[in-house]
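What you see is part of a larger complex, with each chain still in position.
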């Protein structure tokens, strides 16, 4: 069966496994204090052109969003996010579980704009009763978004400036950051993200690691963040597991290099869909392709390839997602195309 | 200044204060175990035609919503509510503070229908990823709603049947319940509410009491609810304060009797608004009148009468609210009409 | 039945009820913004010799402790308290419910000393693993304590200095503060408390009010404290209820005046117990008298007077508590003495 279900179906890039093997019997200190974590942090700081940044390694995306958002918010604050944001929909209420409301804005293709965020903030502060409401305490965006779309540098800059004006942090969920950074046409670099965001994470789980997300605070870290991580059950005893993975991913540009495979294979597939007249639900340039299929056609395709249900689109159609990744083989893409 | 700002501007019905005086030096047990609480509970059970009901007295509306909803939900569940519901907007995130998401549905004039709730539930359970989402664990409605509208008996019955089908409780926020029960044209009685809801509260604060809301569980009470109340900081040491108030309000039908004053005065005022050509924003038959005013006109009126800002309505208009209550004097209504 | 069960068995001082009556039909703004709240705050600031203090009115003691402690702590912090402190034992886990651990110290007669707190803090910071533990983020003391004992001015000063050294706030639970302030032999005034504490509350519920506690922040208030209060379900719509009560209690020294009745009657009773050879479990000079009774004797006394079980004291004895209050009648004390 050809699998395009998601971008976390395979294990890890082999270089990571090799490094885990090589270093396996070294006796290292725990909780992210070992030399591989140190080295990985140093390389990430360099990749972000941000020598002062603080870097922490957590295990998964929901955990990272929960811990970082909880650490950045005051107790009377919530987080502004797109209605379609991962924190709004697919984290089983992990944000609310920490006591914070997700304050949603209707997105355009997964994105929210400085204009819309400003309107939210102005409406809030103009409301005479706003002290009886949840204060908007930060902004959450994902890049790429849940629909594979990307912010432009100017859009990031505008949102960042707005957050600065209101003195609330901007946090970027980079679960698929690698795929965004090497996408054709993007003008956003890792250094830009470090410049415009107050916190963000570089996704490992979906970009070549077994697990792990690297949280970056470019300028200011919440006090006692390590203890907060522990309190959320998110502190790995064998920090080496994430440290070695990120150290490998950020050696010789491996992270971006393997990301390119996802984009290259997605582009081949995207072009084939277009040529064969499939309707694209949301246009994007990253590794997720959203197609509107007639339900009958969808059932036929299911027999030969695995892809993901996304949402109903009226009575007879469904939006489905085909995802490529660092691990996608071009031969599989060709095989898929041959049956489209 | 004529005041129509809200329905909690005055103290309490005088009979309540008199009873507080008369009983003041009696030595009573604490935490809601005194004889006045017992008597009030008995009278409320009778008024609800529900001899098996459990009744608890809490202090305020947000506190009651927070405590009851938290007690009724499992930890992985959220509460379905109208986007305009009090719990969604004006409780400073008190529900999320307890770890639960408010799952919102776009309302029609403040109300949500069995049809819309069913669609929400079906969409949720049809979503292959729903185990990664917040389970809808109960339904919250307010009656009257935040827009003064009322559910019909049939609408309540439908929502109740749907909740039964999905085995989730139906909870009704009765902050202004008295005003709903005596509204012209309603076919919903207290007994109906006890029949169709799994939990509800009878509002005291906005209907003649200094403070206090009577929570009713008609059939089944969450285990150790008193301890849960204490845990939320909601257990009054001098339970007599709420017991005596509700005992008075439910003696000789006082609760409904004083509610009628709000409706009578609202109806006079509503008619005047209509006759003078004011645009009603949301039609209802209870004690809140929502009017769309030109901003200039609004500023003029502010000099003579106090009313409440509700929301912007385009560039030049504003929705404002005039509220009557158990304490509204007909003379004030007439004085207001004379300046419309 | 003679009742010495507790200090919240009666209603309110009559002057309070009279003022509630007199002001009842005044139309006042809600949520603590009315003129009586303002006046009460001003009088409390004067009584504390602390013109810059912020004052808020909450409804009950557990609610106040929960809200203030949660507002003062960072998320990775807990509150240091005596093992016997109200927050440790009798609040149904209300502090933990907000996510914070109560860090307990074995007390001496209900009190904890600067010496013991310092040892706790030093041990914590000397522990190489303390980043995996709950940071001690504030100190909670009650005055009078749960055993009726009082801190001396020097003891308060020492604890305050220690807290200053560690930059953690000192919070004083004054549920029975009136009884402490007028106790014979105390050298602690309200101004001292405002000087040494970063937050405290002046108890109304147990000292003449129907309900209500006045929270005082002498120097610095947590940001958006009103919203935090709302979030905890602790914001009273009719703020007048607490405002008028505290305005009355702090007019012409009523609060201290009525407190004296509790001390005078307690002293008569205490002397009688001593003269008749009863064993005092914990010596104090306030309104709670702890006596060790043989169980048989206890059962006999129960027939004639109501008092409170405190704790077992071996096989055949029990510690019981007799409490006086602002409402205790000297005739009842005499009647009790006659049957000792």
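Order as written gives the chain letters A, B and C; numbering starts at 1 within each chain.
Here is the rule we go by: a residue touches a chain if its C-beta (ideal position, glycine included) is under 8 Å from a C-beta of that chain, and two chains touch if they have at least 3 such contacts.
Everything numeric here is computed off the predicted structure, so don't read it as measured data.
Sequence-identical chains make up the whole complex; the displayed set comprises 3, and the total in this structure is 4 copies.
One rule holds in what follows: only the chains that are shown with their structure count from here on.
Between subunit A and subunit C, the least number of touching-chain steps is 1.
Taking each chain's centre as the mean of its C-alpha atoms, the one that lies farthest from the centre of subunit C is A. Because subunit B and subunit C share one sequence, their contact can be compared position by position; here over half of the interface residue numbers appear on both sides.
With centres taken as mean Cα positions, subunit B sits 42 Å from subunit A. Distance between subunit B and subunit C, defined via averaged C-alpha coordinates, is recorded as 33 Å.
In subunit B, the residues touching two or more other chains are 91-93, 97. Taken in their complex, subunit B has these residues touching subunit A: 75-76, 78, 89-93, 96-102, 128-129, 131-134, 309, 312. Of all the residues in subunit C, the ones that touch subunit B in their complex are 3, 5-6, 8-12, 14, 17, 20-21, 23-30, 59-67, 91-94, 97, 205-206, 210-211, 227-228, 230-238, 240-241, 327. Contact residues on subunit C toward subunit A in their complex (touch as defined above): 70-71, 74-76, 99, 131-132, 135, 223-224, 226-228, 230-231, 235.
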